[in-house]
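Take this structure first; my questions come after.
Of the protein chains in this complex, all but one are displayed in their positions.
Here is subunit A:
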Amino acid sequence: MSLMKIFDTAGSGMAAESLRLNTVASNLANADSLSSSADSAYKAKELLFAPTQESDGLSDSQDGEVNNGVRMVGVSESQQPVETHYEPGNPMADENGYVYGSNVNPIDELVNMISASRSYQNNVEVMNTTKQLMIKTIDLGS
């Protein structure tokens, strides 16, 4: 029964979106973290997604070569400049009196969060519909 493959596909989508949500949570939690050098300051993490299988153009669509889900290929760090404040009284300040914040943009993160949760819901709906139809297929003839 090849409807089973949809569970894998939608499941990989759900896993990817929850990873995204997890990353957003980590970024938002560290939005106000301080550091004493620009290198060790918290940089916003971004996930890289890719389809699990590429079509080779010759394969038969029947054997499932083309069908695929999504997977995470890596994490990249935002290249935006980190925030720098002049706070000589701060115990974290370097010898020039500067502290370094993170480069997390809370607006970006919130937009990401909404997008991820919507996509997650879409995948859940796909799974639900498929499940109901599978049950109907099993009940065939009764």
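To be clear about the criterion, a residue touches a chain if its C-beta (ideal position, glycine included) is under 8 Å from a C-beta of that chain, and two chains touch if they have at least 3 such contacts; residues count from 1.
What we mean here is this: contacts and distances are computed from a predicted model.
According to UniProt, the chain absent from the figure is "Flagellar basal body rod protein FlgB", selected among "Polar amino acid transport system substrate-binding protein", "Anaerobic dimethyl sulfoxide reductase chain B", "Flagellar basal body rod protein FlgB" or "C4-dicarboxylate ABC transporter permease".
Considering the whole complex, the residue from A:Ala10, A:Val24, A:Ala41 or A:Val82 that touches the absent chain is A:Ala10. Interface residues of subunit A with the unshown chain, by the touch rule above, are 2-3, 5-6, 9-10, 12-13, 16-17, 20, 48-51, 55, 57-62, 64, 66-70, 115-116, 118-119, 122-123, 125-126, 129-130, 133, 136-137, 140-141.
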